[in-house]
Structure formats: structure tokens, C-alpha cells
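What you see is the complex with one protein chain gone and the rest in place.
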Amino acid sequence: MDIVGFVDNLFADYTLRQVAIGAAMLGIVNGVLGSFAVLRKQSLLGDGISHAALPGIALAFLLTGSKSSLALLLGAAATGWIATLLIMSIVKHTRVKYDTALGLVLSVFFGFGLVLLTYIQKLPVAAQAGLDKFLFGQAATLLRKDVVTIGVLGGIVLVFLLVFWKEFKLLSFDPDFAFSLGFPVRILDVLLTTLLVIAIVIGLQTVGVVLMSAMVVAPAAAARQWTDRLGVMVTVSGIFGALAGVSGALISSQAARIPTGPTIVLCASAIVMFSLLLAPNRGMAWGFVREQINRRQLQTDAVLGDLYVLANQHQEPGHGHPIEVLRTMAHGHGGVDRSLKVLKERGLVQEPGSGEWALTPLGMEEAGRLSRQWRETS
Amino acid sequence: MTFQDKGIGEGKSGIDAGTEPAVRVEDLTVAYGDKPVLWDVDMEVQAGVLMAVIGPNGAGKTTLIKAIMGLVQPVAGYVSIFGKPYLDQRRLVGYVPQRNSVDWDFPTSVLDVVMMGRYGVLGWLRRPGRAERKAAMEALTKVGMADLAGRQISQLSGGQQQRVFLARALVQDARVYLMDEPFQGVDATTERAIVTLLKEMRSEGKTVVVVHHDLQTVPEYFDWVTLLNVRCVASGPVEEAFVDRNLRLTYGGRVSYLTHHTPEETFGTPEE
Partner (left out) sequence: MTAPQIEIQLIASAVAVSCALPGCFLILRRMAMMSDAISHSILLGIAVGFFVIRDLTSPLLVLSAALTGVVTVSLVELLTRTKRVREDAAIGLIFPALFSIGVILISRYAGDVHLDVDAVLLGELAFAPFNRLSVLGVDIGPKGLYLMSGILLLNLFFILTFYKELKLSTFDAGLAGALGFSPVVIHYGLMTIVSITAVGAFDAVGSVLVVALMIAPPATAYLITDRLSYLLAASSLIGVICAISGYWVAHALDVSIAGSMATMAGVFFVATFLAAPDRGLVSIFVRRARQRIEFAQTMLLVHLYNHEGLPGVERENHMDHLHEHLKWKPGFAGRIVGAAERKGSISRDGALLLLTGKGRETARRAIVG
């Protein structure tokens, strides 16, 4: 069966379609909002919000008795927001630092969530089975109406982001300056954080609370490697998020007993690694390659220079020098054999006797030129 | 300190004494927790002057700027810009923060940052367009950064970063400028360029208040000076205020300020 048929077959599966679409949307929205979170140094806030969402989900169920996505999401968003406010309040009023406040609120809220879950477990309505899917996500349980909810909420978030684009850009770069221009910084901050909370909350059903933070951070971190422009970064981040979501959904559906949430996270992590290594300019692989090229160039020049020195000492340009001499002279930089090979190809050296090397007339010229250059620049 | 006493006169550097001062600060007191950072500061900046604010570290200079703009809340006191509260006059005030107050790794270009200066005029939702771009390029030309307009800001030197901030302030076309240590850590060429720019702004009738760290250059660069050390020690034209006694009071450790009471009344006899 060819690729098209294969893909066709995959998407013919209703459940898989729902999962893929849901995962793609969560990827896009979190990639986009995650960009701002990362730029504002709030990478781990996503972790905090997602862990804090757990009690909200449980409470929403306890209060409304409903397991509808919307109700649970609202509960999640509420406690997520409260957690954020609490963290800010702790930092503002005590000498407890941000990371401590974050870890504290995160673990306490999550612990409380577990208390509620185990409480619900005992209720006559064996309801808890549906709720602990939020721990690690259970994308396979995504229904069409869940996907619609995710889509609508995600769409609203993206629209808001587009509308207030320049305000959010300004807020993220220089909030004091924004204030001096007359923008209500606190309101904008609240708005942006709310969008982040919604973005996180819509992904919980797919990836779960424990892993959600990766979906906020990874696409953005990856995208940053490819561009220096905010608009491009945000777009690429959304694309990466969708890519991770869909591939994760596909892969986990093909193999048995591989949960979707972790797979999506690993796809996202792979994208990050790929970007870190291979992105043009910032990619570390290129840096490594550049370094190697430079080093080799230096070595070749050094060997040429050594031969020049030897030639001047011996007053006999054609006289061959044993390779061991060159190796001794080169103990600071190495790479003699390779350098000689390259120099021979360029016609700058010759091998008058076996294992003995000398400069050609062209080589003498080149070496002379280089040595003048060195003298000028040092 | 009453303003009658200051003898702020007419005809100094061509200022019309009938107009409101560009910035007036009265009884400004700011505290962080228990610690007073600014105490009962009275200060007036006449329109059209180029003023330096100097004082030792922790003297509250940055806090003064921020308090004028409402970025920090004072415990007491009042600020007015041309006679009206700052919040009503934000459009008239341009702010140049310290260079290290932003993350220069943010993915944006020089031109983009300068255009942000026009956001206030654009207001909500409207996108910057050709007019904004033109204004930004003009400002960049003025600071000598026009050919770096497309450069990513993380690739700029300290002096270049400062020029970008200045260009961003220029496009605001404000009447009063508050600058926080614009000369900090810039190369000599940039420093000269900034001074030239500031003097040009003054000749255009703008008022510029600069938090400055280098005492040596005060008389050369500025015509007015405020000496601050939690309290306002002195404020006035450089020839009058930038004198030994005031400098000693400002930097000498013990804080005090001049009142119309004789020094003996306030501080006791010299032997004490």
C-alpha cells in the first residue's frame, strides 16, 4: 500500500482523527502562547498552572456532577488562575523567591487534587475513572464534542492574540516603557496570562497535567532557533506544536500500549533537539562544523609555514624534509598528514623522496605571501 | 522648601517664567517597606532645560524618575507635568529606561524597537504602517543607526543599544524626556553623539532630565542639576547648585538639606 493509501487509512479511523485534530490544536495554541511565556521568563509557570488545574477539575466535577469538557476545563482554568495569583502574591509580600513559590503552589495544589480524586473514587457513582485520565492524558477518549470545545476555545485564544499582537509584543519586551506610553500594563498582563491558562487547560485531556509544561516550552524553544523575528517565531512554534501533536497521535496509535501523551512530548523534544543542532546560524552542528573547518585551515597554514622555515634554513628549495621533522614541528597543532595531502592537491608541495617533502615554486610563493600577511597583522 | 526661596528667576536661559514648569515634584516620599528611598523631595524642572540628577548609589535617582511616571507609588507627595497630573500628560513625556531593564535576546529588530515608540500614538489595535516606519527611520538616522535598522538587537554593542533606546524616545515627539543613566557603559563616540543629541533637543525647546553617574561631566553636559540623596540637597543651575558644599552634603554620608533656617539652627554649632 502506498503512502497516500496508508495516510488515508489512518485518518479513516474516527478515533484517530479526533485525537490527531485535538492534538494538533493543542499543539498550535500552546506553541503560540508558549512563545510568549518563554520570552517572558515564565517557562515553568506552565508547569505550575497545569499541576494546579487538577483540583479544579475534581472540584468542577464535585460541584456540577458533570464530566463535560467545558465544565471541567472551567474548573481547571479557575484553579490554574488562582495558583498564578497566589504565586505572585507570595513573591510580592514575602521574601520567598519565585521558584520556591512556584514549586510550593504546584505541589500543594496537585496534592490537594489527588485528595479530591481519591475522595471522588469512593463516591457511589464510579466516576473517578473518567477523571484520572487528566493525570497523563488519555487522548483516545477524545470525543467529537471535546474536539469542538478545544477548537472553539483555541480559536478564541488565537484571535485575541492576533488582535492585541502589538500590545503583547510591547508588554513582553518592555513593560515599563509600555506603561509610560499609557497602556494598562496590569490588564494586559492578566489578559495574556488568561490566554496561557486557557491554552494549557485545553491540552490537559490529551497530554495530562504532568507533561503539559513541555508542550508550552518545547515548540517555542525549538522555534527560537530558527528565526530572530517574533512573528515568525510564534508561527513556527505553532507549526512545531501541531507537528508534535499529530505525529505523537499517529505513532502511539500504531503501536500497542504506548500512551499518547508521552509520545507527543517525545516528538516535541525531538523537534527541539533537531532545531538546536541543525537550525541555520544558531544550530550547534554548524558551529561545530565551522570550528572544524577553521581548525583545519590553521593546521594547513602552519604546515606550509613550517616547510617555508625549513626551506629558508637550508637554502635549497627543492630539498626534501622527512615527515618526522614536520611532525615534531607540528606537535602544537597536529594534522600533518592530512595537511600535506591537501597542499599536494593544491600543487604547493611535492614529495621528492619517499616520506620527504618540499615546497614547490608555487608553494614558496604562497608561503611567502602568507608570512608577509602574518607579519602585517601581528 | 518653598519655591519663593529658590529664587527661580526670569530670563534664565531664555525661559519664560510665566509658564508652568515642565516637571514639578512636591513632598515626594517613597518607601520600600521600612526604608525611605525618597523623602520629602521638592524639585522643579523649568521647561527647556537640560538637567542632570546626581547622587550616590541607592540615593533614589531611578526611583525619582519612576515615581514621576507612576511606576512606583509614593507614600506621599505630588507630581505634575506642565501643571497637570502625569497620568493626564503621558503623551508629553518620553522615557528612556536603563539599558539592562530589558532582555536584549528578545527576537526583534532595531527598527521594530524604535517603532514601538509610536505605539502610544497609534493607540489600541492599530498596526504600525508606513508613517511609523518613516518616523522610525528618521529617528534612527538622527542617532546614526539607520544602516543597522534590520539588525537583531542581540547583536548590538552597548553604545548601539543606547542609541536604539534614544531613537525610540525621539519618535515619541514628547516635550519632556526622562532618561535613566543613558551614558552608562557606552563608548566615547556614542557618548559624544548622545550629548550632541541632547543639546539639540534642548535647543528645540524640549526638557530633558537625565539621571547621571559621572560627576566630572556634569558642568560640561548640563545646564541644571539636582543633587539627590534620599532628600533633595539642592536643585538649580549648575553654576549655583553644583558647588562644593552641596556635593559634600550629597556624597558625604550624613544626609541633610538646606532650609531657610540657618545651618546653625538646624545642625547646631560647628563643633558638634
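To keep things simple, chains are lettered A and B as they appear, and every chain counts its residues starting from 1.
Operating definition for what follows: a residue touches a chain if its C-beta (ideal position, glycine included) is under 8 Å from a C-beta of that chain, and two chains touch if they have at least 3 such contacts.
Worth saying up front: this structure is predicted, and the values here are computed from it rather than measured.
For the chain that is not shown, the touched chains among those present are A, B, taking the whole complex.
Listed residues B:Gly77, B:Gly144 or B:Gly158: the one in touch with the omitted chain is B:Gly77.
For the chain left out of this panel, the touching residue among A:Val190, A:Leu276 or A:Leu370 is A:Leu276. Even with one chain removed from view, chain B keeps its contact list with that chain: residues 1-2, 4, 26-27, 29, 31, 34, 36, 40, 75-78, 230-231, 254-257, 259-261, 266-267. Seen from chain A, the chain kept out of the figure touches residues 38, 41, 43-44, 46-47, 90, 93-97, 99-119, 122, 132, 135-136, 210-211, 213-214, 216-218, 220-221, 224-225, 255-259, 261-263, 265-266, 269, 272, 276, 282, 284.
Going forward, only the chains that are shown with their structure count from here on.
Our note on geometry: chain A versus chain B, Cα centroid distance of 41 Å, whole angstroms.
By the touch rule above, chain A contacts chain B in their complex via residues 39, 41, 163-167, 169-170, 172-174, 176-183, 224, 227-230, 233. For chain B in complex with chain A, the touching residues are 66, 69-71, 90-91, 93-95, 97, 101-103, 106-109, 112-113, 116-117, 119-120, 122, 124-125, 127-128, 152, 154, 168, 172.
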